[in-house]
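Missing here is one protein chain; the remaining ones are kept as they sit in the complex.
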Amino acid sequence: MKPSFACKCTSRRSLLATAVATVLLPLAAGFGNASAQDYPAKPITAVVPFAAGGGADTQTRIWGEAMGQLVGQRIIVVNVAGTAGVAGTKQGIAADPDGYTVVMGVASTIAINPLTNKAANYKPLEDLQPVALTGYTPYVMVVANQLNVKTLSELIEYGKAHEGELTYAGWTAVGEFARKGLEVHTGLKMIPVPYKGNTEAMTDVIAGRASAAILDISSALPFIRAGSVTPIVMTGPDKSSALPDVQTIDEAGFKDYFVDSWTAIFAPKDVPKETVEFLNAKTREALQTDKVKERYAELAIEFRDYDVAETRAFMEKQIQGWKALIEKTGGAE
Amino acid sequence: MIELFDHLVLGFSAVLSVQNVLLCLLGALVGTLIGVLPGIGPLATIAILMPLTYNAEPVGSLIMLAGIYYGSQYGGSTAAILVNMPGESSSVVTALDGHAMARQGRAGKALGIAAIGSFIAGTFATLVIAAVAIPLSRLALSFTAGNYFALMVLGLALAIVLNGGSVLKSMCMLLVGVAMALVGADPLTGEPRLTLGSDMLYDGFDVAVVAMGLFGIAEILRNLDNPEAKPFAGNVVGSLLPDRKDLRASAGPIARGSLLGSIIGIIPGNGATLSSFASYVMEKRLSRTPERFGKGAIEGVAGPEAANNAAAQTTFVPLLTLGLPSTAVMALVGGAMTLHGVVPGPQVIDLHPDLFWGVVTSMWFGNLMLVIINLPLIGIWVKFLKVPYHLLFPMIVLICCLGIYSVDAQPYDVIQVALFGIAGYVLHKLRFEPAPLLLGLVLGGILEDNLQRGLILSRGNVWTFLSEPLTLCLLFVAGVAVGSALSPTIGRNRRVLAEEN
Partner (left out) sequence: MSDATDTMQTADVPRGLRVNVVGGAVVMFIAGLIWFGAIGLDVGQLTRLGSGAVPKALALLLLAAGGWVMATGLMRCEGEADRLNLALRPGAIVVAAMLVFAFFIRGGEFGPVSTPQLGLTVVGPLTVVIAGCAASDVRLGELLVTALGLTAALLLVFADLLGVAVPVFPKFLETGIGGAVGSEAALRITYGAYGTLAAILYGLVFGWRRKGSD
């Protein structure tokens, strides 16, 4: 790292030569591509408002890799974790509107935080503009195999027969609203058990120490495929091709309730229309490359081919839905 | 046994190619080079280097990732030994005696034994995984809230016995650490707790940030406070690398550390840290000269380094066989695997046996590369200590700031490191040891979480919560540990230590 000091004792002249060479070589390489004026002329930064390694982060990196190849510039993923995603989102809002910084949004940072978290004093669809949906992730309710129930109605019946026995493993705000909403809509009472994260929670559900959990399909699928837990209902309106046999919440007889998530690209509000359109088009193209398709299939993430207006409409519907659920469950406990 | 052999053959055949070995070598090299920078822990190193693995094929990417992982771990230990800057909680113990050795001009020996110990432990842990990964994963599942609670109590008890100073003061630090672990927002409700109204504390205290402040920056302040005492002996005392005598002294600690680490690493929830603390306490207990610990005992480096590397290896078990990452670093590795098309989970072993065993054997490769790279590098690291201190420490400060900033891009993290630097300096002056605080911080959250959860699941019945045999057993051992620390004979040892200080 610091050759100039590590071996002061050796020849100073050769050292100098090395130093100069280190400096000049990459410099010479740099002048080649400085002339390109078209957008994007430099790497694009994608702010992920969570720590590296999570679901949103992985999706962003999958997209970023494909997108980078398509537009001929690196997509640099920056993890700005803090205050449940608020810090990163705010940084995205404050970024220069030159199209070189975008911020990833998910249900919690866009639809939920502004309603529940004091720190999230932003208006998601005014301070940011939706660019493209990078992935739609259904949520699924899983129960411990030991309970021997296969559907939501069986679980409700089980709950009635064994009062005070069902427990619900929760580790996120989304999961907690999902539980409360289910209680309001179906009368299913489960004792909430708090967990620090998905690892501890799923360990207990698999071992049968906790009865049920509601989580994103990507995280749940490995356990479902291995038969470690039983999926009983999709908590969103649509069936998932990865779990064709699992009922949707509508089919189970409960309308007006949905819990799901997604990852989407947002840009600061003043980014020019053409840039947004460009990013939207390229994103949709990138998401239909074979590599992304393959990854998405493994994670059961769904691709939705929305243009900018459709993306915004989707967000509006999502925000409304979450607002309704939060209002309804405000007094649920 | 035949199974073990089959698994390894399958793994090696999946992994063994010139290109893959080179990728692993490259990964271990850059992992070490970045990880050795003070203030850049394994988490930051892996996050920074992850994009390098994008371009290779899945197997190549994974083996490179393994190289980066082990490189960053070893790099972190190197920084802990050289400049007392642990990049994560599991290298805190390494810093205790490792840095003391560096100050005596024995940095090369400390680094050498860390590399050798890590390699032996890594080899052992790889064999353990290949032989019993699947039954082991069941063990991970069977751990109940009560078991966790008791294990955490045991861990905290170890923290009290760890240092030579006053038991009472260690206890104070431990309690402060546990309290710090509780700071932050509730994940379910987003309700902030103990943040005293500050946004900076909304996400709680980050262990790496606290460790770098309390140990690394505080060390700088201590050295500056005392300009006559040279922070490092510029010249190497004795041979550069461990000699036969050192190896003989370290053989036992390495063997015990490997075993301890392999077992504790499987249990979800920061096994690497717990096992390095446990190994240190065990070696100190077994030693005929426990008073050397904390002042450059090579056993105090060999044991914990072996333990934490073995644990770093077996921590992969819950991730690979269950899809359950037990630390932040594992979550990151899991994310990287997902990116390369291998979604960690129970079915990986059935769907992609070649990949699964490939990953396991690549761990061993990562360890091998580490020794190959690092034994020659030790000479360079040691020379690095010849940089005059008045130039070295400002460099450490800047690299540390940049390293912390690069993890979450949060300036607040840098401010926190600075404040903990001051806190660490003041604590040193008040003769409080920071190590128990750190262990409290690592284990405190898990402790409360499991206490709360255990009581809910047992419907408030304390007896059902605590009555499982394993729970009782762990609590008993914890009781013995604390009891022995308070008992007269050990008390005398402690007093001898205190006087020597």
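Read from first to last, the chains carry the letters A and B; within each, the first residue is number 1.
As a convention for this text, a residue touches a chain if its C-beta (ideal position, glycine included) is under 8 Å from a C-beta of that chain, and two chains touch if they have at least 3 such contacts.
What you are looking at is a predicted structure, and each value in this text was computed from that prediction instead of being measured.
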Of B:286, B:426, B:473 or B:486, the residue in touch with the unshown chain: B:426
Which of B:178, B:281 or B:377 contacts the chain that the document leaves out: B:178
Contact residue for the chain not shown (choose from B:104, B:195 or B:484): B:195
Positions on chain A where the hidden chain makes contact: 1-2, 4-5, 8, 12, 16, 19-20, 22-24, 26-27, 29-31, 33-36, 41-43, 45, 74, 76, 78, 94, 96, 98
Absent chain, residues of chain B that touch it: 34, 48-49, 51, 100, 166, 168-169, 171-172, 175-176, 178-179, 182-183, 186, 191, 193-196, 217, 220-222, 224-229, 294, 388-391, 393-395, 397-399, 401-402, 405-406, 409, 411-412, 414-415, 417-419, 421-422, 425-426, 428-432, 448, 451-452, 455-456, 459-460, 462, 498-499, 501
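The rule we apply is simple: only the chains that are shown with their structure count from here on.
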Between chain B and chain A, distance of the C-alpha-averaged centres to the nearest whole Å: 29
Chain B contact footprint on chain A (complex, rising order): 1-2, 5-8, 51-54, 57-58, 61-62, 65, 78-84, 87, 91, 113, 116-117, 119, 164, 167, 170-173, 175-176, 191-200, 202-204, 206-207, 209-210, 218, 221-223, 225-226, 228, 294-295, 298-299
Contacting residues of chain B [partner chain A, same complex]: 33, 37, 43, 47, 50, 54, 140-145, 185-190, 199, 202-203, 268-269, 318, 322-326, 328, 331-336, 338-339, 341, 343-348, 380, 383-384, 386-387, 391, 395, 407-410, 412, 445-446, 449, 452-453, 456-457, 459
